[in-house]
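Have a look at the structure below before the remarks.
Of the protein chains in this complex, one is absent; all others appear in place.
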């Protein structure tokens, strides 16, 4: 599913070439041309597994990077080849550069396509293969990366940079926002630290607004998605693989960590942070300043640090206030 | 009070045209050419009212957008016309585009005026009608919007964007700051969500410093104002209609929500957030990290989440520490 508009395929590459000297079990000549999360690769796919899964292995295809102890069971589950690495995530990260290359700002390629009535500043930078929809406005010094599409009637502010992203119709992106930058992830092994490559995209659906200085990182293998009519304020951070639903409101300094899902109609007050891999239910409300470490059920209001149901949080604060007051009045 | 330097007037428009099919009570031909907060419109003004005011209605003029039940009393209070809408705020938002158009980055217009001794990078973008004061420095890739004025001796960093703003003398604005972007506000009705249009300005007074990446949104109908000698650090967010007094210090990640007033000499530590429509008194001090939900009296020091007087907050923290320690030592 790696989008050829944003990533140039360099493969296929044989498993033993990717291994670069590490041991390979199974078919050393297995051709690898794509990447996928563990358990969803095709026959030509590369995936990795760090540690033994809790349940039984899913049916597997393609080439898997894993620790030695896990290799026999991976082959048994259907993997064509296993590349042995003590730190599979870091090894996987190092291999991706042999399979894909992100199209660069300065690449040659097809001329940008600009539909009728779009207003593109002569001081905006349009990279090869990008597409500007009818009636869109691209402000001075916006930079639209290779292959990106900007929908009809959308407004892209000055100093916005967009890469690896598809932007819907009627979207507004404020000055200085950064859409589609690589997500934050580090893997380490004996060779040192590696920034995880990111081969996904950002999808911003129709009528979304994104505030000034806000950053929306692209997904690693999947996409980061902001749903229709969602409104995101200034200086927010939406991490890789996050899925924000429709009509979600995020006030300033909101931070949503990697792979978290925020369902339709949720409302985040100012400076709300949500940990990674959480689920925020439909129409949940998160009070300003709350730091959410757990899943929040649909329709509930939470607050606090760490966040709890708002009623509990308020009751605790009131109880503490009363107790501390009494003791300092009384004796103690 | 909509500033013609930044907004082109499109009216006058008859009330029935603005209504676009919604019912109009009173004079359907009433000419509308300006906008104002409820209660301060002129005869040609448009305002809106969401819900019934608590006290008696003020004397009214012009055309008001309101729910049906309120219409008779609005006419009685002096309104020339009432446009009926189930969600007045959203309806009002949709009408503003018929009355005003923000002057755009790429509009033609009078050439920029650059006073003597100003140094403007050949890579800066000056829009039509802007004014650069004597001795000012405009760094490469700064974008100065239509009609904006930069005062004498002010320094505008690279990648700064400024729109709908008047900047005083001796001001410094750090790289990547965003001044005058539309504020964050959403209104909804059966037609969906609307971003509230903003027709106000940002006024930055003399000798203010604004840090890198900081955003200062323009007011909705009024102005956002930063007073003389105030110093704002990197990555802060000052929302629409905020009024910051003189010699106010705001450390990094400070966030001041809409319409809040911060009086002279107040000091905000790092990562202080203040809710909307609050009042922070003269020389108040807010400890780093505090989330201020209430008004803070002049001269007081507050801290905590939610913020309380600092002494109370400290006492509670100490009491809690002692109790939790004792119980875990003792039995329980």
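In this document, chain identifiers A and B correspond to the written order of the chains, with residue numbering beginning at 1 in each.
Here is the rule we use: a contact is a pair of C-beta atoms (placed from the backbone, for glycine too) under 8 Å apart; a residue touches a chain by one contact, two chains touch by 3 or more.
Fair warning: this is a prediction, and the values are worked out from it, not measured in the lab.
Contact with the chain that does not appear here is found for just one residue of A:62, A:174, A:255 or A:269, A:255.
Note on the undisplayed chain: of the listed residues B:235, B:256 or B:292, the one touching it is B:235. Although one chain is not displayed, chain B still touches it through residues 119, 121, 123, 137, 139-141, 157-159, 172, 174-176, 207, 209, 211-213, 229, 231, 233-235, 247, 249, 251-253, 270-271, 288-289, 304-305, 317, 320-321, 323-324, 327-328.
Against the chain not shown here, chain A presents residues 104-106, 125, 141, 143, 159, 161, 176, 178, 181-182, 184, 186, 192-193, 195, 213, 215, 217, 235, 237, 239, 253, 255, 257, 271, 273, 275, 291, 293, 305-306, 308, 312, 315-316, 319-320, 323.
We take it that only the chains that are shown with their structure count from here on.
Computed from the mean C-alpha positions, the centre of chain A lies at a distance of 31 Å from the centre of chain B.
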